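Report on the following structure.
A protein chain is absent from this complex, but the other protein chains hold their places.
Read from first to last, the chains carry the letters A, B and C; within each, the first residue is number 1.
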Amino acid sequence: MVSNKFFAIVAGIGPATGRSIALRFGEAYPVVLLSRRPESYQDVVAQINKTGGRAIGISTDVTDEASLAAALETIKKEFAGLQLAAAIYNVRPNLRGSRKPFLELTLDDLDKSLNGNVRGLFIFAQTVVPLLLQSVDSSPLPPTFILTGATASMRGSKLWSVIAAGKSGGRILTQSLAREFGPAGVHVAHAIIDGGIDEPDAAHAASNDATPDGKLSPYAIAESYWSLHTQHKSAWTQEIDLRPFNEKF
Amino acid sequence: MVSNKFFAIVAGIGPATGRSIALRFGEAYPVVLLSRRPESYQDVVAQINKTGGRAIGISTDVTDEASLAAALETIKKEFAGLQLAAAIYNVRPNLRGSRKPFLELTLDDLDKSLNGNVRGLFIFAQTVVPLLLQSVDSSPLPPTFILTGATASMRGSKLWSVIAAGKSGGRILTQSLAREFGPAGVHVAHAIIDGGIDEPDAAHAASNDATPDGKLSPYAIAESYWSLHTQHKSAWTQEIDLRPFNEKF
Amino acid sequence: MVSNKFFAIVAGIGPATGRSIALRFGEAYPVVLLSRRPESYQDVVAQINKTGGRAIGISTDVTDEASLAAALETIKKEFAGLQLAAAIYNVRPNLRGSRKPFLELTLDDLDKSLNGNVRGLFIFAQTVVPLLLQSVDSSPLPPTFILTGATASMRGSKLWSVIAAGKSGGRILTQSLAREFGPAGVHVAHAIIDGGIDEPDAAHAASNDATPDGKLSPYAIAESYWSLHTQHKSAWTQEIDLRPFNEKF
Partner (left out) sequence: MVSNKFFAIVAGIGPATGRSIALRFGEAYPVVLLSRRPESYQDVVAQINKTGGRAIGISTDVTDEASLAAALETIKKEFAGLQLAAAIYNVRPNLRGSRKPFLELTLDDLDKSLNGNVRGLFIFAQTVVPLLLQSVDSSPLPPTFILTGATASMRGSKLWSVIAAGKSGGRILTQSLAREFGPAGVHVAHAIIDGGIDEPDAAHAASNDATPDGKLSPYAIAESYWSLHTQHKSAWTQEIDLRPFNEKF
């Protein structure tokens, strides 16, 4: 049974992690899926609604204050009376073209990374943290904010300069939020996804059957996010790394 | 129902974390509790056996190869036919007297720390890792080795020199084990306990009612250890930090 | 005697560190001082030129590609025939107003930090790295790029969110540069200034007489930057921390 008092928001829905997180949190809460394009969330929204959950998708550019403000209005209307229990920032700006020699990069490559990895996170956090704070006293599980990070959040490898600049900026910003809002009762965590992700995610139910291999199961990531959300207030994790059993590190 | 095929070992049973870990893993597995003195494990062994679980306690000095070898013999007899699914090194050498100005410390203070934090860990790992490797193909959950660490595993604070030397040595040794045995299918993790622990642990069942406060609930620690054990092979955590919501860090 | 073959660039001249770095590198090289406002560099340029060195100041906004390109034209004209031996990015965007509770910050606060700490660094590095690469074979000391960092480059403290996001982004970007351009012969280093700076800098000559205290002497910082520049190619430092003897860390 999904909650009729609390809901969750997942920003950044792609073919793998975002959708698995929505499915996992959707087992407990009505969920809002934010993504630029409807194609990114339509089928998973339908899947959740079909299987006893409750989900809405909203086409949103989280790096745009007005767009996110409009999404918030929709949420307040659709989920009137519900309080926010969890917010996950899983936005992955398209930076495939940015993994190249430094002198071949343009300022636009950097800006894309900063925009999606830091600015969007900032805007999203400013939008949802006040809602999470309001849930501190009522939510059975501590209100939780999670940022999806990556190896590049921790180190600047060769050819990863602009990606790493953005990811590390987001990580450290989240650390500041943890130090500010933890004592106020909001659990802020950062997950370092260290390895390739096995996408597309097969259906939720099927994930447990997946043969263990060298790519992160998106469902396994989602399960760890859910574990973070269920942690007791006296023993919170601020940073977790997740990698396949055979990943070199 | 506890497993009749797999068991778990917890080394280091004190009034708080060790016993909570034993209780938590005891919900799923027969458990072996290792501690120097019977007083440390007797009541929790009784509690597990009384409530449908199966537990044995063995008086062992894990920093002594012969003592641990003898314990292993007992285990093989008592739990004949069972395979090892999880081993937790939770030994905390008594170092209260060692938190003092460097020039007031003796070599004996250092040796105590190295002995309990590194040598015991080494002997314990050499004893249990072969057993964990044997369970890789059969265990439903990945065989898991967890080391309980502390703030001092990460930094050498003033007055903590010998404690930190030992804790950090154990942490890094565990990291080597993770890199060597992860690809072989054994999940090796390190938990940084960053904060005071709320001891003594009230009974397992009561823990959920504990008013959230500034000390780590041992049961909450145990719950996170259990979560580590249940992680999918494609998304393992090597290092987790655990601290109260209001802890400064 | 200053070199008549090589020169250095210091971007970001304030009342303390930037000017000390210019003075120190000005003992060996003609130096270019880049700062937005002439008031920031005029007197130190005069001082260097008066005391046997050679310096020019150029009013430049390093976060603006066109402005930096124009500065480069001026440099090529003024220092025709000279090659670049060292480039220091010491820009400190004015973020005093940004050290406040997260929910009181505006996107503009974040943008200022990202602009000065990451975007300007990116533009500056794209401008100077090609010049440093050209000097690899001829320069007696390895061509060097140094970024001035801070405590916030390493951790996101409470109230420091936007400053830390920018500083950490710059740090990690620099790490990528080190991994890419080190093997090509350019020494890329990051300095963590951990503590308050003793500004304004007394005259260069007087610095050695300064009574040791709890604030970093800008000249001492400059001296360590110079040491980085003189390191042998087989033993380079990528990251150095600098803090007063009595600073807590």
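Following the convention adopted for this analysis, contacts are C-beta pairs under 8 Å (C-beta built on N, C-alpha and C of every residue); 3 or more make two chains touch, one makes a residue touch a chain.
Since we're looking at a predicted model, the values are computed, not measured.
Chemist: May I ask you to name the displayed chains that the omitted chain touches in the full complex?
Modeler: B, C
Chemist: Out of B:56, B:95, B:146 or B:162, which is the one that touches the chain we can't see?
Modeler: B:162
Chemist: Pick out which of B:67, B:175, B:230 or B:246 touches the chain that's been left out of the picture.
Modeler: B:175
Chemist: Against the chain that's been left off, what residues of chain C make contact? List them.
Modeler: 142, 179, 182-183, 185, 187, 198, 210, 212-217, 219-221, 223-224, 227, 231-249
Chemist: Mind pulling the chain B residues that touch the left-out chain?
Modeler: 65, 101-103, 105, 107, 110-111, 114, 118-119, 122-123, 125-126, 129-130, 152, 155-162, 164-181
The working rule: only the chains that are shown with their structure count from here on.
Chemist: Mind having a look at which chain is the central one, using mean CA positions?
Modeler: If we average C-alpha coordinates per chain, A lands closest to the whole-structure average.
Chemist: Farthest from chain C by Cα centre, which chain is it? Let me know.
Modeler: Max centre-to-centre separation from chain C belongs to B.
Chemist: Roughly how far is chain A from chain B, going centre to centre by Cα mean, in whole Å?
Modeler: One centre to the other, that is 31 Å.
Chemist: Among all residues of chain A, which ones touch two or more of the remaining chains?
Modeler: If we look for residues of chain A contacting two or more partner chains, we find 179.
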